[in-house]
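The complex appears here minus one protein chain, its other protein chains still in place.
Let's turn to chain A:
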Amino acid sequence: MLTQTLFQGKLSKTEDLFIPFIEAGDPSPEVTIELALKLQEAGADILELGIPYSDPLADGPTIQRAAKRALDNGMSLKQAIELIPTMREKGLTIPVVVFTYYNPVLRIGEETFFELLEEHGAEGVLIPDLPYEESESVRELALKHEIEYISLVAPNSEARIQKIASEARGFLYCVSTLGVTGGENQLSSEVTHFIEKVKKHSPVPVAVGFGISTNDDVRMIREHADGVIIGSKIIRLVEAEVENLKDEHKREAALDRFYNNVRELVE
């Protein structure tokens, strides 16, 4: 049973969630805003907005390339967060979870980071290299600023699942396989056991990510989990249109193709 108000009441449903990931600034800030709106139109319930980082340890080659494209454009943590109000002005209503590695947060200062998130209307934050044991101060700040701090559990978390789940906010991120993002691994039947185990302990919706790249994957995960997180596959759809998205005259058609591909993926 779910026991929390999620994302300041902005998440209206707690099952069948579609949570796509895009990298801020890939291939440009303007396009990131357009992609966010297209994803909402295609049924996204929560947007994961990635902050590009020089050394993304949990990410495979696809998101590494996206980060590089964004960094080459000069994107930073602060600039990425500043995109959110423009997305809102243009009609984005779904919750935004800022996905960032820890070092940029440490650099700007944890307190300043949360002030920025609050000021710019982000509803959640996810830091993939900040495990439970290192996250106390960040979790406290998140509560204070009413930002959902998204926790992750992995297939080898075992005894840690209960502890992590007990403090989960927003949604609980289940890492489907051992590995980095964007793997092509066949999702194993062990995943379903893992999801069931996590659901038993979770006070919030359980969403599954890592390596979900086909409509079959999506359907399979939906049967067991409350949500599906798609990152690298979305980035590959962006990547396929990257030149067209950069070109103002070709952008609209490229965005439409992007929309159709996303729809096909999650239908």
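To be clear about the criterion, a contact is a pair of C-beta atoms (placed from the backbone, for glycine too) under 8 Å apart; a residue touches a chain by one contact, two chains touch by 3 or more; residues count from 1.
Operating definition for what follows: contacts and distances are computed from a predicted model.
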Report task. Determine which name in "Threonine/serine exporter-like N-terminal domain-containing protein", "Branched-chain amino acid ABC transporter permease", "FAD-dependent oxidoreductase" or "Tryptophan synthase beta chain" the UniProt entry assigns to the undisplayed chain of the complex. Result -> "Tryptophan synthase beta chain"
Query raised in the report: Looking at A:E133, A:E223 or A:E248, which makes contact with the chain not pictured?
Result: A:E133
Report task. Using the touch definition up top, pick the residue from A:A24, A:A154 or A:L187 that touches the left-out chain. Result -> A:A154
**Report entry** Sole contact to the chain not displayed, among A:N103, A:Q162, A:N244 or A:N261
**Finding:** A:N103
Query - Which residue of A:L37, A:A58, A:L143 or A:A240 touches the chain not shown here - result: A:A58
Query raised in the report: Which parts of chain A are in contact with the chain that was left out?
Result: 53-55, 57-58, 60, 64, 71, 76-78, 101-108, 128-134, 152-158, 160, 164, 175, 177-180, 183
